[in-house]
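Left out: one protein chain. Kept in place: all the others.
Moving on to subunit A:
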């Protein structure tokens, strides 16, 4: 089989899984327990946190473990909205965010917060001037994703940060769930960025675990109250096996970042060059540094995305209609809509998302299958 749906989830790395298993078997004490067995678990938790911090060149106290991207986004958004509500009730995000951000914003709107959704251009990118115009004295949060999960656009975080440099009190959140290990470290860890969301299962760690980076001195209201874990900010017994496994996955992804990016770029370029030849193919992911190396979004005019996905799965090639989370709702991609793509064409959108484990041989195989299917589709439409 060929797995081209890595933005939905990645396969757990076998050595990461080994860590998960060993920690489950040998260090299953509760890190909050006083006894030595619990203390060992606590030490492992500390060391995992330290390792992630070192890899990302931040302080261990700036890392908070979560259950994944959705929790991280919910926490930063709601945590900021509630913590800073006496200073204002206006929040800013974009029209192309993941549902974890969009639906959180919708919920906050129900609770009386006002949300501005920034538009994007034809490449799916936010214009910093739009951000500057949207900021009000009562704005408390700006949340912008690093890499769009549907078509791979990389947002101009440095330019947005420059706009926010004059507004030091506004929390600046970056959803970097699709952005780790993609050669974007300097961009994402901009000095002006206060919060960053990560999710383990997007980089070969288990699912159900993630973390946020929270800059020293920036406060959120906790969403989970209880035993006071994570320095009182996120209660709940720590998922230590998954956290240790994720710490290992972070190391692996950072160790191989350069090769991975080059490899994915080469695969993506080959796919793009190939698809470009077909008359009815529309490519939504561009080339160059404004696009992540691992995502390629395209449509075949006149064919529904779902039809394409199923046609490929016959050949055991797994891709996705834009985002996995929204694909079963049968909606056209809101990202493509925001980019001004004709809805008729957007209906045919599918996403190939790569990981370091994909190969050029798979790309070749994909091409063969694609050529055959394309002829079939053409006959149909």
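Note that contacts are C-beta pairs under 8 Å (C-beta built on N, C-alpha and C of every residue); 3 or more make two chains touch, one makes a residue touch a chain; residues count from 1.
Basically, contacts and distances are computed from a predicted model.
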Among "CRISPR-associated exonuclease Cas4", "Multiple sugar transport system permease protein", "Ni/Fe hydrogenase subunit alpha" or "Probable tRNA sulfurtransferase", find the name that the UniProt record gives to the complex chain excluded from display.
"Probable tRNA sulfurtransferase"
Hidden partner chain, touching residue among A:10, A:48 or A:229:
A:48
Tell me which of A:244, A:275 or A:299 is the one touching the absent chain.
A:244
Contact footprint on subunit A, counting only the chain that is left out:
19, 22-23, 34, 36, 39-40, 43-44, 46-48, 51, 244, 247-248, 251
